[in-house]
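The structure follows.
Only one protein chain is missing; all other protein chains are in place.
Let's look at chain A:
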Amino acid sequence: MSVHALEIILSRQLADSLSVPVFIVDPEGNLLFYNPAAEKVLGRKFEDTGPMPVGDWGTSFYPRDEEGNLLPPEALPLVETLSRKQPAHKTFWIDSLTGKSTKISVTAIPIIGRSHEFSGAMAIFWDTEAP
């Protein structure tokens, strides 16, 4: 098994240290990691879900707009960051894996290392109605 790029490893270490939810994906959109804070919003531990392709995580949480319309994966900020290699931001609704509906704001940033290689992306998100 190959080792992740150093900037991805360090991103996980950062995510592990944060109390805000963080999601990390590789350049193809495969979910590599989400931190314990994200587990609370998503409703399941990363150890239980494990890595997931974008087609799975992009739809598993039923992301939808204010009118309740399902958002396709390409409309999600993390997927937008993967395709444009630029930061992206959006507020939308998801259902956690336990079925709880939550309005979240997501900011995604590209992870580009010292050799200018695109290694993936990190999304920081939060429950907009949390105290």
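By our rule, contacts are C-beta pairs under 8 Å (C-beta built on N, C-alpha and C of every residue); 3 or more make two chains touch, one makes a residue touch a chain; residues count from 1.
The rule we apply is simple: contacts and distances are computed from a predicted model.
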Open item on the list: Can you match the unshown chain of the complex to its UniProt protein name from these: "MBL fold metallo-hydrolase", "Carbon-monoxide dehydrogenase large subunit", "Phosphonate ABC transporter, permease protein PhnE" or "XdhC family protein"?
Closed with: "MBL fold metallo-hydrolase"
Open item on the list: Across the whole complex, list the residues on chain A that are touched by the chain not included here.
Closed with: 1-6, 9-10, 12-13, 16-17, 113-117
